[in-house]
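With one protein chain withheld, the remaining protein chains of the complex are depicted in position.
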């Protein structure tokens, strides 16, 4: 067993430096690497290009990094719900590249799986395809989209072990598995680090080979963005 | 819940007709759809093009279909261990297309995921790439390989439910998940069909949306090809 | 009388057939789930990674780890499954999802749709909409027939940046049900009490009216 466990979040983010490209798992605030983000805020690292489906909210998630002006560029599919983001974007302080959500997922998967690029129908005929190669297969048009190249991927799982094996929970899974192994170094934080051998080999979502560092997060706020409920009848 | 359960193997193979293209999960004899194969042998269907990593052995797996001359063409990565196969191949009775194993997996996945083709480095500079488009990305050469087009995919899982959800066991997983949804109709056979709701939604390998028909196989021989053991000391 | 949002959702629900996997966009489409007949089997997919969505949770039972693409807390029904984003879009791109229902700012008579960007305004992004419209075989747009300024949203050509080209098959608005055909918007049904003239007036694109147009049966 190859041991990926690091002592804590400080060791986990070691090597992140100005102007790097980092991936962050999560959909909205669900399944985001809360502890890594907090440590990056403290570290003061600047000029980051962040690949993340969303950009957090004003006071949580990647919004915390935005607030400290640590992000140079966001590559996302949806960036609402964030006033500071809007201000920086409209002022030109922040560069934003919006791409289709499925394209984002697949550009991660391509990087993970060693594919240089993929042909996807998403965005054909729209401004997303401008300047990109397009091609017909069987009468349908596709856009060539390239694998991401990132320095770090920060992901969050539910359970994990020192071998780097990960299990996600519910829809907090989202982009996290696709980002594992899609950057030079993948840092996984988990709610619970269990002894090696405890996870069923058959039920591991991401094998440890895709993970370079793993640690148990100190605490998880797991904030809910849209609390929708129904009344008991 | 959309119900995919069929009464048995006869209903499961309904619609398979001469000269169709069928995918079969399994690696060697591990994880092969034993019951579907047996029913196809009985059905007498002919002229099949089979996409399967291997071709079974003389008296089991796809070897049974070969023996009855029901297969016109095999698309596989490795076809050893089968005398009848060798005889039919050398006599020209059987057409064989050998492709790299990772390419086979990814051409299934492309069909499942709606990608028309993928660029893979496997086979570049070899006869596998002859007549195919090649292309350089970042100084490395790739071959364009197209998604499979199949009529039926026959897969075998460990557990499943009437919603079509599947869980595989050990290395019997192999190509089975990648073939689900990669053909017009996916037929899954399982060792155990459990009540809907019993499988943990978090631990399902293949969601039911990729499966059109599911049934519990009558029995599984699960033959071992290379029984390797060590002595207790 | 023109339909309200629930009326539009109710009419669209009639398009949902037994055995369909359906992806519902944010807004009016979300309401469709409330009106699907309960004698048919339908499963709802959300692109953030869940199939088999159920109703909102009871108060106190919300789980931050179980949400839909609108970031709302949800529940799942028996037979549900969770999966990653790549697999989620495999379902969509691979056309395993049968029907996509989504809102729009504009639809053109050739089936083009614009629903993600207004130049000069803050752009939130396309989310999964571009993947959905480029992939789905069956796309129904749910929207008001005109915008807040009273201008038609059914146009000869979209004026806003496109989300997808030639992909919309059917449109259900507060005034009408229309099919996108090679020669324009074919009027299929009128909202109760709404006249063909009302619809014609609210439609900038080519409107095809053949024979008597029935009222919607809700």
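Going by the order they are written in, the chains are A, B and C; count residues from 1 in each one.
In this section, a residue touches a chain if its C-beta (ideal position, glycine included) is under 8 Å from a C-beta of that chain, and two chains touch if they have at least 3 such contacts.
Predicted, not measured: the structure shown is a model, and the values here were computed from it.
**Q** May I ask you to name the displayed chains that the omitted chain touches in the full complex?
**A** Missing chain, whole complex, touching shown chains: A, B.
**Q** Would you mind spotting which of B:4, B:173 or B:213 touches the chain that isn't drawn?
**A** Selected residue, touching the omitted chain: B:173.
**Q** Across the whole complex, list the residues on chain B that are touched by the chain not included here.
**A** 27-31, 53, 76-80, 86, 89-90, 98, 100-106, 108-109, 120-128, 158, 168-178, 205, 222-232
**Q** Using the touch rule from the top, list residues of chain A that touch the missing partner.
**A** Spelled out for chain A, the touching residues are 1-3, 109, 111-115, 161-163, 165, 181, 196-197, 201-202, 204, 207-210.
The definition used in the following text is that only the chains that are shown with their structure count from here on.
**Q** Can you check how far apart chain B and chain C are, centre to centre, with Cα atoms defining each centre and the answer in Å?
**A** 36
**Q** Indicate the whole-number Å distance between the mean C-alpha point of chain A and the mean C-alpha point of chain C.
**A** Each chain's C-alpha centroid was found; their separation is 28 Å.
**Q** Roughly how far is chain A from chain B, going centre to centre by Cα mean, in whole Å?
**A** Here the centre of chain B sits 33 Å away from the centre of chain A.
**Q** Chain A: which residues touch two or more other chains?
**A** 120-121, 168-170
**Q** Note the residues in chain C that touch 2 or more other chains, in rising order.
**A** 50, 82-83, 86, 89, 92-93, 135
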